[in-house]
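Got a structure for you, written out below as structure tokens; questions coming shortly.
The complex is shown incomplete by one protein chain, all other protein chains being positioned as in the whole.
Let's turn to chain A:
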Amino acid sequence: MFLRIALAAFVIAAAHATPAPRATLAAASGARPAAPAGNAAPAGSVRTAPTGGAAACGSPYLVDQALPNGARWRMCWEMRTIEGLTLNHVVYTPRGGAPQNVLRSAALAQIHVPYDSGEPRYHDLGSLGESAIALTAADCPGGERRGTYVCVTTRARGHAHLKDGFGDEEARRSRQGEELVVLSGYQVGWYAYVAEWVFGDDGSITPRLGATGSLAGTVTTPGHGWPIGVGRRHFEESHSHNVFWRLDFDVDAATRDAVEQYDFAGTGTKRRFMVRTRFATETRAVNRRMRWWRVLDPRALNADRHPISWEIDNSDSAEYRGPADEAFTRADLYVTQYHACERLATQNPLPRCRNSVDRYVSGERLTDPVVWVNVDFHHVARDEDADPMPVHWQGFRVLPRDVTAKNPSP
């Protein structure tokens, strides 16, 4: 009987079509600005021995991009067999300031895809490097393809700031922002994923993943899906994309980094109080309204003698919570002590190492923290998701907090 079910299951899924190339971004064209001059006005860093020394990699793996407002990002990329696009040695230089080490390594760490009827449940990594989609010029508007699978480009990000002059044109301040994008695409079954790393000229980092390509075409009952065919015959099964990123922050250097959690106590009251929790040991944390985290090196200070830090905001998750044997779904952020063998959030590929991120949290003292961010998207299909399925994005934000003593943008 089961065999018959399986044979019947050889149903042809929805026809696949190539996603349309994205529109060209006019703002990303034109000459690149020169690197900020060494004698530009200091933005507030007091570091005497700049971090972020010589680049660890050469062409075509080195990305070194100055943006029009004088901010500069430098990093090395690698297309790894398992994790796909991986960024190493990410260094941010604010206008007029010294280079700041931010991330030693950053990559996707898993895409967990459970369907609403309970099955199937996929772990989409997958040799991502082997799944990489060859990019065309249209996939990389205004930018430069590095080899076949990676695009490095810049694009407009809207207003960087706006401050009225109240009638005084000289005093009016308005500036359009720009961002650097490093992206690659992966074909995993009927889905195509677009993985972007966005580096803003305001020092922000936005990792995000877009899902496009085709729907699975899996038919289910009305309780688990949405009718996408004519009438009410084909109910496409709803499912989650639970995406994990691994961020190995090395603020200033590999040691001494700390992670803090911020909450604002006071519900139903006018007054709110900031509550700071420093994680001394490995931790799992869940999202709360207004909650955020930051990674800092307590001894690396800006000109105001405030610790240089990187804030993590993860307020955009559907917060899927799975069964007991998927305990990795039960937190939104994990902080673990660095271990070279801990690379993926689930189905970790290295032997004699724990298997999933929830189990990496084992009470170790934190001196070199790795942050794992889990952002979930629940996809309830709609008629518009017919081929080529419009991209849906999920991601989070990393913001500089006191990297400079003031806004470094001119």
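By our rule, a residue touches a chain if its C-beta (ideal position, glycine included) is under 8 Å from a C-beta of that chain, and two chains touch if they have at least 3 such contacts; residues count from 1.
One rule holds for everything that comes next: contacts and distances are computed from a predicted model.
*Asks:* If you look up the hidden chain in UniProt, what protein name do you find among "Tat pathway signal sequence domain protein", "MrpF/PhaF family protein", "Transketolase" or "ABC transporter domain-containing protein"?
*Replies:* Going by UniProt, the chain not displayed is called "Tat pathway signal sequence domain protein".
*Asks:* Would you mind spotting which of A:Val91, A:Leu125, A:Leu247 or A:Ala300 touches the chain that isn't drawn?
*Replies:* A:Leu125
*Asks:* Tell me which of A:Asn348, A:Asn374 or A:Ser409 is the one touching the absent chain.
*Replies:* Per the contact definition at the top, the residue touching the missing chain is A:Asn348.
*Asks:* Given the contact definition stated above, which residue among A:Asn69, A:Ser105 or A:Thr154 touches the chain not shown here?
*Replies:* Final answer for the missing-chain contact: A:Ser105.
*Asks:* So one chain is hidden, and I want to know which residue out of A:Asp168, A:Asp325 or A:Glu384 touches that hidden chain in the complete assembly.
*Replies:* A:Asp325
*Asks:* Suppose we count only contacts with the excluded chain; which residues of chain A make the list?
*Replies:* Residues of chain A in touch with the missing chain: 2-3, 5-7, 9-17, 55-58, 60-61, 76, 78-82, 86, 88-89, 104-105, 117-120, 122-127, 129-132, 146-150, 187-190, 214, 216-218, 254, 325, 338, 340-341, 347-353, 355, 368.
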